[in-house]
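Omission of a single protein chain aside, the complex is shown with its protein chains in their original locations.
Entry: chain A
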Amino acid sequence: MMFSGKQTKPTFKSYLPPLQTESKKSPQLPIKKLEAKLLPGEIVVNEANFVRKCIGAESCQDDLWGKLVCTNFKVSFITHKSLPQQRFQCTHRLLGEHDIPLACVEQVVTVNDVKGKQKILGSNQKLKFNPTELILYCKDFRIIRFRFDEAGPESAKKVCLAIAHYSHPADPQLLFGFEYVGKRYHGSTGERVNGVDPGGGLQTPLFDCSSDWDREIKRTGASEWRVCTVNQGYFISPSLPEFFVVPVSLADQDLKQYACFFYSQRIPLWCWNHSSGSALVRMSNISDPQQQRKVEQRISSTITKSHPLRSDVFKSDLDKNLPNIQDIQAALLKLRQTCVIDPFEESEEKWLSSLESSRWMEYVRTFLRHAVEIVYMLESRRVSVILLEKEDRDLSCVISSLVQLMCDPHCRSLHGFQGLIQKEWVMAGHRFLDRCNHLKKNDKEESPVFLLFLDCVWQLWNQYPAAFEFTEVYLTVLGDSMWVPVFSTFLFNCPRQRAEHSRDFASSKSIHLGQDQALRFPPVWDWSQQFSLKDQTLFNNPLYVGKIATCVQNGTVKTFTHRRSKKNYSSTMRGLPSVLRNGSLGPNDTLARRNSLVLRLRSDLTQVREQQETPSERFVREFFSRPVDLQGLLLPQLLPSHISVWKLYFLRWVPEAQIPQGGPITTFHKLSVLTDEIEMLQNQLRQYKGAGSTPNNLHTEHSKMYFKATSTPQQSPAPPEYLSSSFPFSPVGNLCRPGILGTPLSKFLNGAKIWLSTETLANETV
């Protein structure tokens, strides 16, 4: 009725031909076409018609009518009318414009505003009232609201219960990725039907084979380190990968012997080698205190042996210096409260102090600062570093990756960065399944450690935008991909779990894996799973100063290829003095050789703050006194005034915070267009130098830029109207906060830890 009502019957016969555009559209309006687009393996669980999706803040005139569908993968809202004011959105290949993957649903709240009741739904629950409204709180900070005023009360209730149930899968194998990937094998015998062959054609090393590690050893010049295979079949440690790297002097036999002393048998893992030969190693605590000293000494001595200068090993206890996973989770919840739940205007006055009290930014700083300390040890003190964490699966992931990002320009390229995450997160066994809380079983294990890492990366990116091959859109989309449960990257706690689950699933579904050992989930790095090639160009940073740098001198451009000689890619240029003699750190090697006169002059001046500068502070200060080499060491500015809110990630859904036709994206647009033009010119020049064939616009196909140069490149184009500070995301219909304000629910929401805990069932009449 809602839809037929829109078609007015003509009251007179018109002899004019109808406008062409209209005549094509109108026959398609009826409801019959409202069907969910399903992926292979996806099934519809429940649906309700005549559902209204709330769009506007105050009025409902922009609201959309359509069908709400719950599948085993997503909550889908299907409508004919497209959103007002939203002419652009990045189209997602797995998700429609209004779809939310179930894994992204944090909380399902049903409301009956007539009876003044609300209930948070978990799995297998009952609902004793007919909902008039469904609010979905999403892990990516969206708040989506549906109204059932015109829908059948029973079907509304059923779809809500279905969403609640299916967003709480009881078993990992119920995560959609299994069905989705399983379907690949259903076609013909063992042939893959779905998507792209993972790994094939992918330039990102997954570090699931010894050759990737070999290459990494060679790349970093870690000649005294070797790939070890003792954990093949996961016989030694359940959470370590099958292949990892250890000191050459540590024999497999020793490793097997030591394994039992370590927490979860996690023997030390090599992460990376600095060009000075210092190694970055991570390891878990030694569980047996009696053996601790002995084992530690033995490990340290093998690491020392692998250092060209035989230098000492510095141990950094991360648990002592950094917030724990619960702290991080609490911080994100508070941040979310501040960013999207608190009423916008009222929270303006206290915005800064609310940000501070969330402690999120403080933690970002703490992690960055700690990483800088480690960089100082590796770079300036030239000692190897062991990152020590009880389980070695959370904080060390962040620190080891940040250290490499700061020191190693390779990690700032797209594939280098993705390889880094494979190496330090996926293979090292970061518990993505638990930290994402995909099964919503154990809230205590949930923690946005990876998001915190992405924020740290964003801070570096924000301070050195030309040093990274990727954009902040890339970082944001990468964070969002955690909630699309089909990627090997974010589905499991460790490689072994992935292997086991996929074997089990295959056998229970009688899938013939062919020559595969396990189901081949696509890694998130296979971006064409989610985005078209065109949309993927949003990841390419036009500012990136890659290996080829151009130099402009007196109006002439010279192009240099970065050919850094092995072993000096970050430090030698700065000519830091070696502070090591025969492997021991001299006591007066603090780098601070102050003029004696000056020392004498530092006296009892009360107001001058005594600057007891530590060597690492001096290291940082000296770094900032020199021009930055974007292909060398990068240290972040750590003053709190220089740590910013990652607005694209945290504020993209907030309509009040959107700057229409403004924000950093407008400079990105101009850079993109110019870079595209340069690419085009390069192609033309190349063609001249080549056979002299007619220069043609070949470039459009492989242009790396999202925004293209126009045919008249001399005129600088105005930014497209759809650009906004939220681009390529849109707040329209994605943050229906104002609607719940002023209702009892909002007060209810302002209580406890933001997201209601499932136990608090306010007003529920049982």
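By our rule, a residue touches a chain if its C-beta (ideal position, glycine included) is under 8 Å from a C-beta of that chain, and two chains touch if they have at least 3 such contacts; residues count from 1.
We adopt the following convention: contacts and distances are computed from a predicted model.
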Its UniProt record identifies the chain omitted here, from "DDB1- and CUL4-associated factor 13", "histidine kinase", "Phenylalanine--tRNA ligase beta subunit" or "Myotubularin", as "Myotubularin"
Considering the whole complex, which of A:Thr71, A:Ser502 or A:Gln631 touches the chain not shown? A:Gln631
Going by the contact rule already stated, which one of A:Ile43, A:Cys60, A:Ala170 or A:Leu352 would touch the omitted chain in the full complex? A:Leu352
Note that chain A touches the absent chain at residues 344, 348-353, 355-357, 361, 461-466, 471-472, 541-543, 545, 549-557, 560, 562, 573, 594-595, 597-605, 607-609, 611, 620-621, 624-625, 627-631, 637, 639-642, 644-645, 647, 651, 654, 656-664, 666-671, 674-675, 677-678, 681-682, 684-685, 688, 692, 694-695, 711-719, 725
